[in-house]
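Only a single protein chain was left out; the remaining protein chains are all shown in position.
Let's look at chain A:
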Amino acid sequence: MKFSYKLLKKIDPKIKERDKIINDLINHSFEVDEVLDNTLDISILPNRYNDASGHIGIARELAIASNRVLKYEFKTLEKKGKIDIEVEDNKYCSRYIGAVLSLESFKTTQYITDVLKDGGIKSINGIVDVMNYVMLLTGQPMHAFDYDKVVGGIKVKKINKKDKFITLDNIEIKIPSGTLVIADDEGVLAIAGVKGGKRAEVTEKTKKILVEAATFNQVSIFKTVKAINLKTDASLRFSHNLCSDLAERGMVEALDILKKEFKAEMVALKDLRFDKKIEKKILFSIERFEKFIGMSLLEKDILRVFELLDFKVNKKKEVFEILISKFRVDIETEEDLFEEVVRVVGINKVKPEAPIVSIGKSLFDETLLLKNKVSDILTGFSLDEVYTYSFNKDQGVELLNPISLDREFLRSRLTFNLEEVVKNNFRFFNEVNIFEIGRVFIEEKDKTFFEVYHLGIAVGNKKEGSFLFLRGVLEGLFRKLDLEFSFKQDKNKLIIYIDHKIIGLAYEKENISIAEINFCDLVKVATSRKSFKPIVKFPLVGRDISVLVSPDVRVGDMFSKIQKINLKEIVDIDMIDFYEGKKISDGVKSVTFRIMMQSNEKSITSKEVDIIINKIIKLLEQDFKGKVR
């Protein structure tokens, strides 16, 4: 929000130089985003609009930072005469002050236009400029109607059917039923708290004005802004919960300037107030302050803070009763007061202090822990980790408000994104091996969803097939994790089993091979602990078997058959050579297995080896019609 240094200086002539106030604001109140000439761009915190979105509020913050109380006198309102104003539903408008004034001419002044310019507001005419100036000054949005153009009485009401409306800047907008408006006998004059209308616009010819200072319900304004999609300076302020006392301040200032600058004469003033005046009292204990903030302050220093904030203090035995200034709508609890004290004193004066706690058993989420382990293993296999977006254009859980058409859904698997990444990287690399561990979102019947971690691996090689590398990565991973795993082929996909349960699948698509694994299932089983096995002292014996089979026999099937012989002497089976004729009609497929045998009781004899090997040969001959060479 833009603030004018010129206006701050007018409110408080004792204010420090422009560049010096920036640090005061940052350390005690608000972040300053930018400073340009006489304009300071200050981020007013959302809970401080009521007291600090006007220049008076910022001047007060600055005075407090300099340990001064800001002197600024407000006059009181005087009711006068009669105006026909009615608030139909005071739930949405807790205060409405209307003042009718007559005036001859109203040329805007250079000073006001300068301040408006600093505040980022365009000069329109004398009256509108004063309204905007008062908003900058106090934080209260103001509005002026040409009272001669108002037909009959003023009503603040919710419209019960949709309507059309032409704004001050000549734009026709549709307003839905239920919108809070300011209307006269002819119809809508303004959308309450958002935008004024063309019909009762103040022009150079205006002789009589109705000045409005009102308090509208923040939720109502918030909804209207959403419904008509129109954000204005006024609506922004109203949607941050302004209080009805602020409306009074706005009116007081506006009347004062209109009288001084344009010799305007008050005809009538009506003040409708519907909310109760509440005195907010909160108990403050120095002991609790010290325990909560971890900082000790002298009683007199704390009391000085309340004095600066214009909070009255009653001492009640051990605690203080603090009477909150009516403009500080944000202060509701004792902790809010702790914050006030600590920020005024200086939050950086809090000294670091080691917490006194007993050391507890600390936990590490098992999924996150395994995620670390698996990423380390996979990078060890020379795979690179990537992060992809959680959205895609695939089917899946659907967003109500997607950001773009290619991100309408939540990803239901990782591999679509990973495939893209591999393809994109083929422009720079011949070999691309990547993985991602991340959440996917699964939709089941009846629009139920759940989320689960997946591990996606994609490997691509522009020159040669990559599937066996992928399977090697999977095998290496599962072995390192000490998992009981197996692969089974189903059509062109390889189904991955861990502990005899399906946990994922792998396939090859052109020159990219892909695996998608349910990572949460992996977490469930990957908790086993390896235990030491004695190193076998007896020699390891290897024997090769070369077999010719027909091309439609799967190597994987031969492997699992051999494994099923299940002799304790067989410690490993490997395929060491493979040859396939170029054409199926060649009818040749030659496979060489190497069988490694060992006994942990004695040296295995060549006779025993022959028995095992003959068993395997017999099996290959019988089950696969193989010819052993």
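Definition applied: a contact is a pair of C-beta atoms (placed from the backbone, for glycine too) under 8 Å apart; a residue touches a chain by one contact, two chains touch by 3 or more; residues count from 1.
Here is the rule we go by: contacts and distances are computed from a predicted model.
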Hidden chain of the complex, named as in its UniProt record, picked from "Putative thiamine transport system permease protein", "Phenylalanine--tRNA ligase alpha subunit", "Stage V sporulation protein AE" or "Dipeptide ABC transporter ATP-binding protein": "Phenylalanine--tRNA ligase alpha subunit"
Chain not shown: contacting residue from A:K2, A:K117, A:R407 or A:K561: A:R407
Residue of A:I278, A:L298 or A:V357 touching the missing chain in the full complex: A:V357
Selected from A:Y72, A:Y111 or A:Y387 as touching the chain missing from the view: A:Y387
Candidates A:L77, A:I293 or A:V553 - the one touching the absent chain: A:I293
Chain not shown, touching residues in chain A: 26-31, 45-48, 218-219, 222-223, 239-241, 291-295, 333, 335-336, 338-339, 342-343, 347-348, 350-360, 362-365, 367-369, 372, 375-376, 378-391, 397-403, 407, 410, 417, 420-421, 424-425, 428-429, 432-434, 438-439, 441, 443-444, 446-451
